[in-house]
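Missing here is one protein chain; the remaining ones are kept as they sit in the complex.
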Amino acid sequence: MNAATLPSHLIGADPAEKDFLLAVESLTVSFDGFKAVNDVSFYVDPNEIRVIIGPNGAGKTTVLDLICGRTKASSGSIKYKGQELTKLSESAIVLAGVGRKFQTPSIYDDLTVFENLEISYPRGRSVFGALTFKRDAQVRDRIEEVASMIFLKDQLLERAEFLSHGQKQWLEIGMLLIQDPELLMLDEPVAGMSVGERIKTAELLNEIIKGRSVLVIEHDMKFVEDIAHRVTVLHQGKVLSEGSMERVKNDPKVIEVYLGH
Amino acid sequence: MTRSTPKTIVNDNPFMKPMEWVSLALLVGVIFILLPMLLDAFRLNLVGKYLTYSFVALGLVICWGFGGILSLGQGVFFGLGGYLMAMYLKLEASSVENTKIQSTPGIPDFMDWNQITELPWFWKPFTSLPFTLIAVLVVPAFFAFVIGTAMFRRRVGGTYFAIITQAIAAILTILIVGQQGYTGGINGITDLRTLHGWDIRTDSAHNILYFVNAGLLVACILFAQAVKKSKLGRILLAMRDKEDRVRFSGYQVASFKTFAFCLAAVFAAIGGAMFTLQVGFMSPSFVGIVPSIEMVIYAAVGGRLSLFGAVWGTLLVNWAKTTFSESFPELWLFGLGGLFILVVLAFPNGLAGIYRTYVEPRLTRRVKALEPAPAVALSHAAE
Partner (left out) sequence: MFGDYSLGDLGAIFAMQGFAGLILFSVYVLMALGLAIIFGQMGVINMAHGEFMILGAYMTYLCSNFFQTQLPALFPAYFFIAMALAFLASGALGMLVEWALIRHLYKRPLDTLLATWGLSLILQQAYRSIFGAREVGVELPSWLIGSVQVTDTIEIPINGMFVMAITTLITVGVALLMYRSRFGAQVRAVVQNRAMAGAVGIDTERVDRLTFGLGCGIAGIAGSAFTMVGSTGPTSGQLYIVDTFLIVVFGGAASLLGTIASAFSISQTQSTLEFFLSGSTAKVLTLLAVVGILMLRPQGLFTLKVRR
């Protein structure tokens, strides 16, 4: 039910003619000759939830790094709403509407939950803007709204370092949410969580992915099956298989390298 | 749940917390009232000199404590401020009348000694006081902007930045010492007399300059406090912690670092200019590596995250230096060296850290006992 109908370009339409939110084409990056990502192409539709899976070292995180500008591509292109991202700086990519969550929770330990969220609030991002930023009702309401979504309403004034691991993950998701990105990239959002936290996170993700496209890296197959519209399998820097979870699961190539053991 | 709702607490983001007002009052009381009452003119002038260093320490709190950028070249900016001020004062002291025994009257004496017969072009605008005052602020800021932009855009930080700023301090010192005819060389620019006709060498002038200096210092502290309280202050802290996260929240990290570095440079330059006015000379010995690092220790002793601590740290270390080097000159370097090691190993947050760990909890307990409604402050970040 969650698996969407097959995207038109797989049926035969010309990719260039369709309005993809994200179009990654022949993306390659090499580190001293080692190609961590090798000629990878895939397309993400608006409102699509795409999960990238693959064994360790397949290049999953590197793909996210490339999209958000943390790593510069050796060749290939990344088009987001028709705009080439490979030439933009990291902050410009964020401003274009791409948000990214890191693998390990990346939050500001010394600041409170409220302040963590406030920094991500999309206003006052220039030096002068930050200097004159006012914490007005609009900001506070939005932060409280997001805080209740991520189950941290009662922790707003706590220093972030005292949160549990799962709460830190939620906080980072909240920080992304407040940016309101059109493309949300999550790197292993449920890694290291307890069963209870995992269920809540799945709920949370199902809530926040409404109205935007999401690119998720995840190892937890149960979780992937729950949320994925489509799955892209990476192996040794290349796309091994792509399609619905059902299709990917039955792909002999995938079974051989990944699911088979 | 018995917690108050976030809304009421979130509203509470005051410019300064009650304890910070107390710290400010204490500082103002000591430097404006207590010290002028207790000390003779000579000692007060000495304290005034120390206070000029605390401008540098204050800048380091912003740049190093909050932003995590350690500059080992703050002497460069202190020196720039001081030299630019000295250039104006020197030109005023080198009127044709005062220098008629020179082979070229009307130029500074050291130029005459070095067979320079005409005022160099970059000295000429310094006959104007407004130009000088603007230059004292703008030149160091521009310099810091260029260095900061070049380095932070290329993601140079941490130890590399420290080494490079240190090298810049070394270069500027060698340059000043080497270009005697233009800079006064190793002796610096000396024999400064009047500021726009007002003799700065008298006790009463020293007294007035002391209060001007103290006033500027308090103004800078308040400005720094405003920066700390703004979102920019929190972004600096966030950046120090998780630079990538800030970057991927849509901020240009390099601009924020450059801002912190420029602000520190401007503070240092104000200190330098006030130094020249109060002490009456400027020399390369306040520019190089050694004074630059020494000023870092002032901030470290006071507490690298505490604006007020920067001032107390500076006063304390310099008081110790004066006392020890008067009575046991040999021991002073051991003491200073030991202080570096002790602070770093045992008290990384300096005096302010000691105060917060041991004194403040007791104080707040008492305050709480007195007032039933405790002031809950939102920002614990800078502690």
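Each chain carries a letter (A and B) given by its place in the written order, and its residues are counted from 1.
In this text, a residue touches a chain if its C-beta (ideal position, glycine included) is under 8 Å from a C-beta of that chain, and two chains touch if they have at least 3 such contacts.
On a predicted model such as this, the values are computed, not experimentally measured, just so you know.
S.K.: Which candidate, B:87, B:253 or B:300, sits in contact with the chain we can't see?
M.R.: B:300
S.K.: Would you indicate which residue among A:41, A:71, A:126 or A:244 is in contact with the undisplayed chain?
M.R.: Going through A:41, A:71, A:126 or A:244 one by one, A:71 is the residue touching the chain not shown.
S.K.: Among B:174, B:219 or B:359, exactly one should touch the missing chain; which is it?
M.R.: With B:174, B:219 or B:359 as choices, the missing chain is touched by B:174.
S.K.: Applying the definition given at the start, please give the residues of chain B touching the unseen chain.
M.R.: Against the missing chain, chain B presents residues 64, 70, 72, 147, 150-151, 154-156, 158-160, 162-164, 166-168, 170-171, 174-175, 177-178, 289, 293, 296-297, 300, 330, 333-334, 336-341, 343-345, 348.
Everything below uses one rule, namely that only the chains that are shown with their structure count from here on.
S.K.: How many angstrom lie between the centres of chain A and chain B, each centre taken as the mean Cα position?
M.R.: Each chain's C-alpha centroid was found; their separation is 44 Å.
S.K.: Applying the document's contact rule, which stretches of chain A touch chain B when the two form their complex?
M.R.: Touch list, chain A to chain B: 68, 70, 89-91, 94-95, 99-100, 102, 106-112, 114-116, 118-120, 122, 124-127, 130-133, 135, 140, 143-144, 147, 153-154, 156-157, 159, 172, 175, 179.
S.K.: In their complex, what parts of chain B are in touch with chain A?
M.R.: On the chain B side, the touching residues are 1, 3, 6-7, 9-11, 13, 227, 230-232, 234-235, 237-238, 241-242, 244-253, 255-256, 259, 376, 378-381.
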